[in-house]
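Below is the structure I would like to discuss, written out as structure tokens.
One protein chain omitted, others in place.
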């Protein structure tokens, strides 16, 4: 848990946006975002990029959970429902893990458990180990 | 230009992240992001979600440029080069415009004009006009 | 079942490629492809476009299962494992259904139940009803 906090603190953008990592395990992660005014777009609905940012943190945590540095190659996101307030959750699951590549799906839900968006992403896994002291896990 | 500033000010998330809309025209937009510490991830490179947020503003501006409210359905982004500092630019171009749907490509470049990421997105175009006073353009 | 056969027979491309629709229900479909030599690429592994074609039939059947003509807007596919022979299955599930738009995920597996590819797609739903006699369901 201390390690998670470390990871979260080192991810400056996620922290700035206000995203919290709730859980992380091998190939799995869950994050949350409590919607505030600065997460909205020009028509006062939750910004697509804020939703992406939430999903991306779960994706990054899950894909870095094996100890090797993993960098995103490609992501596709589909937006399914507009939300204006409340708490959003993102849950990332590993679909495939190979030496160089790994693929994840992320589901973003609201407090009613409605699916807000789905996200599918692939990472390239480097040989470098994450610095456990500085980074994660 | 006053209108653009309006649009930018109403997009709370883009403003919070520090993204600036530089140009917008029918089916076209350009935005920039000057990388600061809060745009980095846990390994001190520009965060994928910060790059997405930049591209997304150009996409939103271009797709809303015809006066109808346009909401993102789907986006795919491919990350091509890691960056750690400097200014990033995103340029959105319209590929297709139909009554209900429109599709855009966005190219994200750095100050050396290297392509950092490419982005392809589709919007659903509502019947509602954007509120010109409040929103854009 | 007679209706399914109808649908399959009307989809000339799927029939030509050799894809069979196994099941279809509201928002759900399953299809299979028995790999033959003409499904391989230049290095004798199952062609990415043949795998896409299989997934696409399940996607089309699931998205047309409500009776309205649905046309694909966008698809993302990630390839996870190379295969050279055997039978592939694609299972499409509805993630979101709205009056104009609907989104599906499709999982492609082999006979060992390993995931070969994942597919995420969105359709635009027309007002036109499918011609039940001629088309489906």
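Think of it as A, B and C in the order they're written, each chain with its own count starting at 1.
As a working rule, a residue touches a chain if its C-beta (ideal position, glycine included) is under 8 Å from a C-beta of that chain, and two chains touch if they have at least 3 such contacts.
What you see is a predicted model, and the numbers here were worked out from it, not measured in a lab.
Set against the missing chain, the residues A:10, A:41 or A:74 yield one that touches it, A:74. Along chain B, the points of touch with the absent chain fall at residues 74, 76, 78, 80-81, 95-96, 103, 105, 115, 118, 120, 122. One chain of the complex is left out; on chain C, the residues touching it are 7, 10-17, 37-43, 47-50, 52-53, 56-57, 60, 69, 71-79, 82, 130, 135-136. Where chain A meets the missing chain, the touching residues are 73-74, 76, 100-101, 122, 124.
In this section, only the chains that are shown with their structure count from here on.
In this assembly, the chain whose C-alpha centre lies farthest from chain B is C. Averaged C-alpha coordinates give centres for chain A and chain C that are 29 Å from one another.
Averaged C-alpha coordinates put the centre of chain B at 33 Å from the centre of chain C. The centroid of the Cα atoms in chain A and the matching centroid in chain B are 20 Å apart. The set of chain A residues that touch two or more partner chains comprises 74, 76, 78.
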